Structures are given as C-alpha cells and as structure tokens.
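I'd like to ask some things about the structure below.
For this depiction, one protein chain was excluded, whereas all remaining protein chains were kept in their positions.
Which chain is which? They are A, B and C, in the order written, and residues in each are numbered from 1.
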C-alpha cells in the first residue's frame, strides 16, 4: 500500500555519504576566495544555474567564517531608508533614519509615513523594561516525588549554578532560575543578562555547564539542553511575560490634526480599527495583537545583521490605541521579546555594520539604543497600517507603490 | 507628572512636513542610479556613516521600483548551499541543493547534515494538500439581527462575489467564502487560488472589490478590508486549519542505522526529544510544534526573494516522529501556511532569480515544486536539531561552527 | 533515589482486584433504593462520614440508571432565579426568569442586575447561527503519501460515510466531513446536526461506524475515535470557528441613561473596561475574551441538567462593546460552541426538568430556544461585571452579598 521509494541499504561505518554528490569539502572548511568560487562553480555545474550576481559579493569571503558554511557568494537585497524618526529614549535621543531591506513594495513608504507623522507629533517616547535572555533545559526523573524534591531544592543551589554558568562567558550574567514541574520532569528557565549580544550561543553554553553540574552533583539524573519553553524563534504565550531579549515599550501622543494631515483619519477611526481587528485576532486565536511588526522587524533585521529568524519571537507584542481626554490619540507598542544585538552574529559583516552605523549603533554599548529605535520605528509602521485600513486607502497605496505599477507621486 | 516632550503645533494643510529633514524626494520617485547615489550621499551626510558596501549594489536600481522606496543601494548577506536533498514530490523530483542566506553560524551545516541523512535514507516524500490564500474583511452592522441576516444570506451571493473579485485579476480565482459572526460584525474569509504568486496584493484588491459590491448592493453598510483573522504575517491557531498559502506535508522513514551513522542517536532518542520538547511547547503555550522552522525558512526566503516577513505565519506547523514496527524512525513536517512564490514580489530580482534557478524553480509554474523542496528541506533541519539535542552535541556543534571559533573539521 | 512505594505483584487474570476494598457490586448494578442505601452505609462505615443529607434524595434512585454509577444519594445546591430577562430571539420571545444553581454569593444578584437593565433597555436580540456537533477521529498511515491520498479522496466517499453514520442514530445527521493532514496521519472532523440533544454519545457512535467502514473498505489501515481536535470539554482555538454545539450571538443597545441608572457608569466607561481587560487577556494568552461566561453557564447548566463539564468549551467566546453614534452602548456576546440540550443526559431528572420547564424549555424542540435564553442571560452577566469594574464597586458588591457578611439592602 506504500509508494515510498525502496530503502537503500544502511551505510557502513566510515563511508556514511559514500556515493552521494556532496557539496565539495575543503581544507579549513573552504573560506578562501578561490574555494568559494570553486564551490560556486561546482554547484552551477550540478544545477545548470548561472550565478553571476551571487558571485558579485562584496563581503571578503574569509570574514564569512563563523557566519555560514558552504559559502558560494552573497545575496543582495534592496535597501531603503525611512525617516526622520524623532526618538525620546533613555539611550536613543534625536532624529534617526532607519535602514530597511525588503522587496515588498510600499513597505518602506508605509513605515516612513508613520515615522514622519510621529516626528511631527513630537516624537516617540521609548523605554526598555527588562533585558535578559533565557534557555530552558528539561531535567528528567524517575518519579514525581524526585522531580518535586529537585524543583523545591533548586533555589538553594543558585550561587553554585551562577558560578558554573558564568565560568563559560565573559559577558553573560545569570540573574535568575525558575523551575516549572511537568509530571516527572522539571523545566528550569535560566535567565541571563547578555549585554550587547543576542547571546543565545553564549547562554546555551553557560546553561549546559550549569546543568551538567546538577547532574555530576547527583541532583538530577539527566537533562536535555532545550525544552522549547524559552520559545527561541517561535511565537508563544511565554514570550509575553518577558525574558527573551528586551522588553521595549514605545508610545506617542498624536494630535488629531496631525493624524488627519498624514493619515486622513480621526483618532476615533484608529480606535475603531483597533476594535475591529481585535475581533479578527481573537477569532484567529493569535498571540498578542499587532498589525505587522513582522514587516518592520524583518526589514530592519536583514539590514542590520540581526538573526532574522528571531522575528518569529520578536514579532509577538501588543499595539494599543486610546483616545485622550482632549481628543487626541495615544498610540503604543509593547515588545516583550525583542532580540537585538550590536555585537556578534552578523552585526559586524559589511553592509550590516554600515546600516548599524547609520543609526549610531555599531558595536559595544549600543544594543539598548538600537532596541529603542526599533520600538519607535514599529510604532510608525503600526500607525501607518491602521491609518490605511481606517481610511480605506490600503489597496490604493499598494497599487501606487507595488511591483510593476505605474509610478505615481508619493508623499508623506 | 509627565515627561513627554512638549507637543509642537499641528501642521497647517499643505505644509505637512514643513521643517522636517525629509529624505530627498525625486521625480519619478528616484530610482535612477544617480538619484539612488544622491540619496545615499545625503543620508551619509545626515548620519555621518560611510556606506561603501551598500553602494556596491549589483541590482540595477531601476529594477528596484515596485520592490522598495527610498532606495540607497543594497545589503549583502552570505549565501551557502545545503544538500544534496533527494525529494519525491508530485512536482519536485530528484536531487536538490538548497540556497540559504544567513549569518548564523552552524545553520547551513545543520540543515545539510539532515538533508544528506534523508537522502541516504532514501529521500523525502512530499505532498501539497491545499493551495489557497485568504483575506478576511470585517463587515459592521448596527445590530446582531442585521449581522445575522447578512451572514446567513451570504452563500446566495457567491457567484456575484466571484465575478466581482475575479474582475480585478488575471490569476486569482475565488474558491470559497466563509462568514464568521462576531457580535454585530461578520468577518468573511475570502479564499483564493493564486497560482504561482504569493498573491496578497492581488487578493486584497479582489476582496476589496467584492466587499465594495456588498456595500453598494445594500447588503452591508460598511467594511474594513482587514480584520486580522487571516493571520498574514503572524502566528495564530487559524493558520493550522490551512488556507494561507500551501499546506505541505513532508515525511521520510529513516532507518535506525542511518540515524545512528549521521546523528549518533537511536530512533527512541529522537522520540524522547519529541516528548520532552513537547512538554516545553505546551508549557509555553506555543502554536504548533517544531524545533526551528523559522531558521530554515528565513534563510531560504532571503535567498529566494520571498516575502521574508511571511516566516511569521509560515513557521507555524507540526513536526512529528514515530517509531516504526521494525525499529526505524518515521519523521514528518506539516506546514499549513507555507506562503511561497516563484513569480512576483522579489522573486525576479538579481540574486533571487539565480537562487530560484539553482532549484529549477524560477518563474511561472514552479511554486508547488518550490513548496515541496522547502518542506523537504525543513524536515532535514528538524532532524538535525533533534539529533543534536538527543545526542547532547548541540553546544559542541555551535562551538565548532559558530562565529570566531577555531575552525574544526566539519563533516556530515 | 526513588521514594515511590514498592510495586505490588501484578494481578493474576480473573482476580484483578483481589484484596482491594471495592465499592460493593450489586445485581443489575444496584439502582434499587435499598441497594443505594446499602452502598451509602458501606461507604459511611469505610470513611467514618455521616451522610444524612446525601440520603435526603428526592430523585427516585432507579431513574439514576444511565446517569451515574455507584449511586449513594444526591447532592443539593441552592437554586436562585434571576430576571426578568426580555428576549427577542427566533425561538425565545418574551420575559424569562433564569434558574441558577450556585454557592457563589453575589453571582445571582449580579446576573439579575444585568438582565433587568437589558430588559429596561428594550431586551436582547439573539440569533443561532450554526447548530452542529463534531467528532474528530484520527486515521494513521504508514507514510505521508498514503495519508495524502486518503485525505484527497475522502470527499468522494461522503455519501457512503453518511449512510454508515446515520445507520446508528435516529436523530443525528452527518452534514460535513473535513480532513486535516498531520504528517502521516489524517484527522477527519465529522460534523453532525443533533437536534435537541447535546449528542456526543450519539455522534461518537455514528462516527465510529463510519470510521470502521473506511477501514473495512481498505481506505485506511486503522484509527482512533478521538484525536482531541474537536475540543470536547476543553478550551481551544478550534472552537472559535464554530462546530461544537450552537453558535449563538446576543446583542442589545443600552441607552446611556439606562446604563447610568443601573450601573452608575457611562458607555465610555464600559468601553474602557473592554480595552483594559483586553490587555490582560492578551497578556494572559487567553482564548477569546469575556468577563465570566463560566459563572453564568455553570449556574444554569447545574440547574438545568446540562453536562456541566461542557462549560470548559462553552465558556469560550467573545464579548464586545461599542459606542453608538448617538452615545449609547451596543453590547454583545458571541458563543461559538454552546453545547446545550433539552432532551437526553440529565435534562429529564427531577429538578433539572423543573428548571427547564421554568423557561418553557423542557423536552423536544426546545434546544434552540434554550440556547437563545442562555446567550441573553450571559450578556446580562457580562454587563453587570463590566459595570462593577468600571464603577469600582466590585469589591463592595461582594462585601454586601458574599458569604457571612452583614446583610445590606440589595437592589437592581
């Protein structure tokens, strides 16, 4: 009854991939320019594809080590800027122009429209509330009784866990452990401060060390370093409680006249959009509520060398609109798990560093500033989308700016 | 009690952005090479940033029209390849090498390890179940009674709605409308077949036309084109029922010996990882269950010119592992909302087209094939991650391949 | 390392419970009055408890057959009435007094307050949108390819499935089957119309018959009758799409003056409660949005012989408040999975039948009417709670009516 293909014989030890046309292997993993070219030419022959633009790579190939394997060149994505965006943070203060890499027409214009309006309204106030990242290994026991004893006793071992964890890292600092019993297992969330790095590799290593200590000390028989609870790169309710990255809140009062001038809607129209789309979010059983954080986050993350897959968790958050007593609009975004970095990962590579420097955020000491700018930028995108829905102009805007449309005159 | 900045006076009509240092405006929106350079130089002056690598842009600037606004050049991201991946789909058949753009060290190696193992195990079977995209406008009424009558009568108007919707598009086809009452509002999901395009702009326009017809026909007093129910670019429970993009299921039987050779774990170890990480997902109140679809999707979407923000919805899905009666592993991924395209959006731009052509998926007629390859590739990534967790080698692998680490000898 | 008790030797066949002090077994399962008394006395001896009030059971013990096993008497719970409630349904029309069984002080008064206000405001409009119940068995296959073929072909077998399913029931009618692929399994939702019964036993039996036919016809190798998808007795996102029981929407316009007179709040205050508690629901990752459906449903379900555990699913729904253009409040509740019955289950037992008759809903033909009254009653409870939160009087009300408090003068 099956139409699965016939299984090949299992491989013998030492010849695991015998016979398969593997991507070429090189000494030192092949990051020299010639090796990258050789690999690219090999793949072109295998597939019949021409790859001249992939070859037009401005990143020195040796610099790719640690960021990618089997490199064959680089992809290019259009980069635009949106702004000015006036930010009143504790770290970011002043006017910013936000680099956004995307191929989705109208996106940059939409964000820009919101940013300019916010700037005209007096700017965006932003605060970073919590700043930590988390890994949640799972410890397994033979019975509920043993798991309970472990969970109940864990607080007594905090200092030892901290010493173990911090022995693996110069920058990470263990700030809290939180056990959650689950049958005869216990999931323990290890919360770290990670300075300017996104820090997942750092804290996974630190957590593994601490977990191994629990095993060698006889407190737990075994563990797996990931349980999934900490929701790295996925949406979940857990994220709303904070803990993964930075909790960022950005808000602004938008005078009714400014809103009308830029969006052709009233504050009540925006509140009505909030209401109506809330019904849709509730019906969808969505996590959090927002119009399109994913759009802005993705464009900024690609531009600035962030781990773009973190958008899956960073896009969880809550946009809010309220009328003020004097008839204006108060708008805010709450981002409980904004995972951004200004050092490590892809932040130092070619165009990423340039984009971060465009914001004055390249290098150490700038992650909170970068987080505040991102929060403020997302508020612009939310307002612009809400305005487009409220005024009925969404389709029009995409007709004007979308792919292959006759060019019209844009404007803010 | 407030430390909000003093509000500026609202703008007068016609001078909305007076005084703000707007990004320069150009005739025809400024896609000529000189205009892009001029804009880049202006932004460099404003921010003090040097942007030589952003300037090293291989995409002809005029081709960016419709994909981005305010262009200043391009970003570059390293591109690697993972494979070979043997796929047994209805559209994709044979060996593939998957292009992945990322800056996250170890990611390409991890996916490659899974792909090679799957290929050695006999390949991946993939099927596309549903293939549709959806927009869900919300219609508002004055009372529950009127909303009920509208929802109850809607099926009678399907042919008229179809005619209206399809009058706006050559490729989109309205296949179903589904009303969901919500108080005195009714959210109506319009389901379309969109051929090889992701199609959101297409179907939003078509839906708007149909919705306007309902208003002009006196069947509804007003609507907003988005309710949020259709979960474009966000995670939600709604997505699991299918409807947004393609529903793709990929599965493979992995002999115990193959699993041991590549991952150093047994099928029971993988099932144990499934169990333990399921507890974490449940505790997190996550949507669906998977190890890291977001990683693979993001890398492939960036490489292949997809709308990367769609990862937020496409990453919702379910990975499954079961022991077979003869002691092997059956592994599968189920992706209910895979939004991929081979035409439109960024698919035709420079490196995107080259990456799609590397898979034999550039242009019309290839979206189902591309979807099958993506599904198979994700299965590889899931198995590799599960193997790393099960064998306790996750941290080690990231030490070997991660940023700035001494180079070790990789291998599959 | 374990402190689990030592395991006893496994039982030998035929003496499974040897040595355990089982609850006494009787001929014909022991529903005669003397047998119930004997069982009660036995349990009193075992536990040392006196059970005089449990013995004061007005339900003829033989009538308990089919509703409970091991009967020892009955529990009693206080019964109050709330009303009048003016309902404008398609089935329920006129004034109603709603029986509510509870021990939670202030609950009846709170619901009554809302009902009287709604009545004074002109009554509640209610509509039943969908009316169906669902069971979702899971079919397992050896590979993704086989599962796909099954799911793709299923629509062709609908008539056969319907014939099989309906052969087991006089009242159930199969209206739709909906396959959802999940790896190498397929979950198929069987949707039935169940007339005036809650109907779970009926439709599980019918579904089992249809599923067995699929196996004996060679279309599927095996199945389990429950997958959990249909969300019987649990909260889930699936329920919001309708399908489990009746989808009921109730709404009313409440003039500002009426709201002020009964609740001492303005329509804007109620909208503010909606906004603020929405933030809490979002932060909690709750399913749907409402203040306390569970309170009203539980009290009515206990009074009227419903399956009270169905509150877990029936309490999923959405309460909505909006300002009208003329400054009044429009309030509504949407209940997508209201599982109520007027025949079968406990509906015919003693006080249950009396309570249903108090609503004119005892026996066949009255389930939609009952559903409409329940929907309208819940709207009263929602408004009363929102009013109490908005006016800051929640604690006061519970001080006045709660357990062991000095009696104050209540009032509507």
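To be clear about the criterion, a contact is a pair of C-beta atoms (placed from the backbone, for glycine too) under 8 Å apart; a residue touches a chain by one contact, two chains touch by 3 or more.
If you're wondering where the values come from, they're calculated on a predicted model, not measured in any experiment.
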Neighbours of the unshown chain, displayed set only, are A, B, C
Which of these touches the unseen chain: C:247, C:290 or C:384?
-> C:290
Which residue, B:285, B:342 or B:400, contacts the hidden chain when the whole complex is considered?
-> B:285
Which of these touches the unseen chain: A:96, A:139 or A:238?
-> A:238
Interface residues of chain B toward the undisplayed chain are 1-4, 142-143, 145-146, 221, 236-237, 240-241, 275, 278-279, 282-285, 287-289, 318, 320, 322
Please give every residue of chain A in contact with the chain that is not shown.
-> 125-127, 129, 142-145, 147-148, 151-152, 180-185, 236-238, 240-242, 247, 249-251, 253, 285, 318, 320, 322, 324, 330, 332-334
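Quick note on the criterion: only the chains that are shown with their structure count from here on.
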Per the C-alpha centroid definition, the whole-Å distance linking chain A and chain B comes out as 15
Gap in Å, rounded to a whole number, between the CA centres of chain C and chain B = 38
Residue ranges of chain A touching at least 2 other chains are 3-4, 236-237, 278-279, 282-285, 287, 289
